[in-house]
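A single protein chain has been omitted; all remaining protein chains appear in their positions.
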Amino acid sequence: MSRKPLLEVENLRIDLSVGDAKFPAVQDVSFTIERGETFGLVGESGCGKSITSLALIGLLRHPLSIGGGTIRFDGKEIQNLSQSEMRKLRGNRISMIFQEPMTALNPLSPIGRQIAEMFVLHKGVSWTEANRLAVEALASVRVPAPERRVKDYPHQLSGGMRQRVMIAIALACEPDLLLADEPTTALDVTVQAEILDLIRELSAARGTAVLMISHDLGLIANMCRRVGVMYAGRLVEERIADEVFRNPSHPYTSGLVASLPLLGARSKHGRQRLKEIAGVVPPVAAFPAGCRFNPRCYAATELCRVEDPGVTPLANGGLVRCHHHE
Amino acid sequence: MLKKLIATTALALVIGGVAEAQTPRTGGTIRFTAPYGSSFANLDIHTSNRAQDEIWAKAIHRALYNWDANANKPVLELAKEVKVSGDGLVYTYKLRDDAYFHNGRKMTADDIVWTFTRLMDGAKAYPGARYVRIIKGAIDVEKGQAKEISGLRKIDDQTIEMTLTEKVDPGFNFYQAMTSIYPADEAAKESFATKPIGLGPYKFVEYVPGSRLVAERWEKFYKPGQPYADRVTVSIMGEASARDVAFRNKEIDASILGPTQYVAYKADPELSKGLLEVPEVYTRVMGMNPSFKPFSDKRVRQAINYAIDADLIIKKLVKDKAYRATSWLPISSPAYDKDMKPYPYDPEKAKKLLAEAGYPQGFEFEWTATSNESWGIPIVEAVIPMLEKVGIKVKIKPVEGTVLSEVARSGNYQAFIWSNTSGPDPLTSLKCFHSATPQTACNYTQFKNAEFDKLLDEAAATDDQAKRIENLKKANGILREEAPMWWFNYNKAVMAYQPWLKGLQPNATELAIQNYEDMWVDASSPAAK
Amino acid sequence: MKFRANLVIGGILFAGVVIAGIFAPMLAHTDPVMDANLMYAEEPPGGAFWFGTDAQGRDIYSRVLYGARISLTVGIVSQLINTVIGVCLGLSAGYWGGWWDDFVNGLTNMMLAIPSLIFALAIMAILNPGLTSLLIALGLTNWSFTCRLARASALSLKSQGYVQAAKVLGYSDIRIMLTQLLPNMLGPIIVIGTLGMGGAVLAEAALSFLGLGIRPPFPSWGSMLSDARDQITTAPWISIFPGVAIFITVLGLNLLGDGLRDILDPQARTRRA
């Protein structure tokens, strides 16, 4: 095992093609994930965090495509891999859990079969063997009576159960990296914690690194060691999770943190800021000049409107992208 | 000109037919078509009066008489001879002793008695009843007052005596396929409906409802050496354009042509060699309702006849597939007056007549018509501008054939255009204009003329053939003059046949109905084997 | 915006037919009905007769132009009837529910089960062939899809807040249906109507073939085509031009319908073929 990080993303750009024109939906995104580490990506919907994860697993589809930068997985650049080579990684070494457990499973296929596919695809076992493994996998995500449940169809399961099935599928081949794109957003609050515990526990047991994507900073804070905050296609801050909450550097991060009711760190000041900026992440084709956050930023200056801030390393580790970071 | 010559030669060849030219070849299949729209009604020819059904019936069945196409009259078929009593009412038939039904049983007088009695079953309303009704006592059977027809008597197995109610030639009644002779006992069985047994030259093999009927040679047919072909298939092909393709593709041996195809076939050097043209006994007319005020005036009716350029329509639209009509009786009728002239095209005269009748500005009427290309809306469309010129406006009322026949019978019309049988018997046909004939029968224009009635009554009563014909000619002349209808044309039936099909007969009553035993296919036919 | 080929091409074709129909009296050379002149029967295209003449000697070019009026009338009026029936039944059934809904549902299922051509054929036989009969026949037999759609939309819309609000405000049911529900389901209904117009033009041709179509004095493409089918070998132009006219019109309507669907009813590409 090399000492290198499991995943290194450098200057990733994702283009959105509209006709002949291309707009960068994600730009200059760089981060690394160590083996076994849980890394969080947080931001409002539309900020580019989901498509970043899709880029990692090679599932961007027209009109989206990787426009530049490198993705290094286990020391190997994967952004230009052929489809068939990528397929060997997908599911096997990098797998993914999606947001909507309602629709992410094929409604016409028994869940056992959908799990078993993983073993047939990547382990080359027979269907009989794969079905047996599927029962085990189902048991491992703590679905009761897995022998019976494998024959069920997705619509017969609750949302939480379905997400467990998704986790079973994603972790079936003991991948090195699990991409979890808002895995609990669509679930009841009571179920959310169970699912998160499950992910944490199973990934820890298998040594799987997790890229946790969410708009919920609280969730990220609970789950992750390090956090990246995305805004309008850019990573605006990337730090140890505790630091982010204790001392957010970027005004946007401050806003997010301030809106967290659970942490109690809400200041009157911050709440009002967030109210002011509530609403719109700019659309991809209309990113403002300068700092992309400037129209919503309470601290914006003339400089912010003109010049795009670069990445600044922070004193106690981490990076921030702001002219006036605190 | 040359084309015409070829066509006429072809005609002559065919008419010359069986006797000369070649020796008939035995074997092969005659692939005939039934071109009149619908499928066959069923396999009981007694129930249908349609030409479509008679086409197959001619292969399987025979009636007491048959139509001799060349002599243009009915002749004895199942009887060897007939004796007529002095008053012309009692006919004694000596039946054939070599006629066998397809199950091998010999035909006897009982079969004829049984058949005619069956036709008079009042509960069944067989269309052939109207022909049998001329036998004395038949009506009593129809009304349920008698079990047997009193005027029909079996003398012995091969002799039968028939007493008529009036003096008519029963040949015109009993050559009809609707009166085909059935085997007495077998026809009563249920299986007869699916496997008919007859006396015809071919015996039934197979019927695919809606598609075709197949029959094979009946070895014990009474005409020696006949039939020639091994099989006859009759395919139901109502769609003319499809029939055209099939004929050109040599899938069928004969096809009845419409005007447009007639032109195309005449123009084709190969196809034109196989055209059989016959003046049929159908008269195409526009009937005018006398209860519609303008048409009650003879001058208006005449004006219509003057105003329409029928010759131009026949030439251009009907493509010469018709003969100009002078009056009701068609060219092939024995009472047709060759010297009679049709109404000339004379719009000025028409205007004058209209003015005299009190319609100098013309009038408007509603013309009921079907979509038939030879006697329907296409003709009306060509007439409209001609009538417009003399001030008469026309509104077309499109209907289906069924409705037309009902409308004409009920008098619920101002004018209609139709094709009607005007033969083969001139007396029967002219009777449709006798004042005693109700509109519901066939006096569709409620024609009423004392002189006409008298001529007809005399013709019916007389034994003098010449006088009869003379009377009928005169009556026909009155029709022309009185003009209850616009006399348009007599149909020229045209059948295209493949070069290998021989022995077709110029049947003026209906060209599509052929005696299959006289036909044969030579070795060049795709179905020669 | 993305270039919508089907919308543009369909629109152009359809607009062409509409223009031909509207300006037929100006564009035509002769009167399509009265100018029969047997002296010029079956002239091939060329000279004074751009498309040739038919068996009655009428100018086919003029007849095709006037035929556009008939075909458009048939398409538009019959679809209008269908749409009105379908919307009225479907909307009220979805909104009111209950026995009325059951009844309309049964009626719709029955209409779906009788092939519309056969239904129209029967109606034509009953009413006698002609334009009015055809409009009735085609207008009464093809509303089931519209009805289903309207019903489904009404069902999903009636629980929406603004409809509930309108109810609380005391709006009458009819008013709610017309002002709140109808505008929100119009898009897909227009799409179905457009596609149905093409179907009506074809149905007219099929009925003409069966001898139960529009009859003169109207020069309808279907009857022109059907009447000329025996002349395909001798005078092909008589049937080619009305045939092409039908093809262009129906193609235009189909493309237009597809294009409109992309815009007006994007989520329902698979709902109806």
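By written order: A, B and C. Residues from 1 in each chain.
Throughout what follows, a contact is a pair of C-beta atoms (placed from the backbone, for glycine too) under 8 Å apart; a residue touches a chain by one contact, two chains touch by 3 or more.
Rule of thumb we're sticking to: contacts and distances are computed from a predicted model.
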Should one name the undisplayed chain from "Methylenetetrahydrofolate reductase", "Glutathione transport system permease protein GsiC", "NADH-quinone oxidoreductase subunit K" or "Sarcosine oxidase subunit alpha" using UniProt, the answer is "Glutathione transport system permease protein GsiC"
Note: the excluded chain touches shown chains A, B, C
Candidate in contact with the missing chain, chosen from B:I45, B:A63 or B:A129:
B:A129
In the whole complex, not just what's shown, which of B:A146, B:C442 or B:A528 touches the removed chain?
B:C442
The one of B:P334, B:P347, B:G401 or B:P499 in touch with the missing chain is B:G401
Among B:A51, B:V82, B:A355 or B:A528, contact with the omitted chain is made only by B:A51
Which listed residue (B:S235, B:T445, B:N489 or B:N515) would be found touching the missing chain in the intact complex?
B:S235
With the missing chain put back, one of A:R87, A:R200 or A:R305 would touch it. Which one?
A:R87
Take the complete complex as the reference. Which residues in subunit C touch the chain that isn't displayed?
6, 106-107, 109-110, 112-118, 121-123, 125-126, 128, 198, 202, 205-206, 209-211, 222, 225-226, 229, 232, 239, 243, 246-247, 250-251, 254-255, 258, 269-270, 273
Absent-chain interface as seen on subunit B, which is shown
36-39, 41-42, 44, 47-51, 122-127, 129-130, 142, 193, 206, 208-212, 235-239, 241-243, 245-246, 248-249, 251, 282, 375, 399-406, 409, 418-421, 432, 438, 440-442, 510
For subunit A, which residues lie in contact with the unshown chain of the complex?
57, 59, 83-84, 87-92, 95-96, 98, 100, 103-109, 117-118, 121-122, 153, 155-156, 166, 169
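We adopt the following convention: only the chains that are shown with their structure count from here on.
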If each chain is a node and each touching pair an edge, is that a line, ring, star, complete or other?
other
For this structure, which two chains have more C-beta pairs in contact than any other pair?
B-C
Per the C-alpha means, the centres of subunit A and subunit B lie apart by a whole-Å value of 89
How far is the middle of subunit B from the middle of subunit C, if each middle is the mean of its Cα atoms, in Å?
43
Between subunit A and subunit C, what's the gap in Å when you average each chain's C-alpha atoms?
52
For subunit A, give me the residues that contact two or more of the other chains.
none
Among the residues of subunit B, which are close enough to touch at least two other chains?
none
Subunit B residues touching subunit C in their complex are 240-241, 244, 258, 260-261, 263-264, 267, 309, 312-313, 315-317, 371, 373, 377-378, 380-382, 384-385, 388, 396-400, 403
Interface with subunit B, subunit C side, in the complex: residues 33-39, 41, 55-57, 125, 128-130, 211-212, 215-217, 227, 229-235
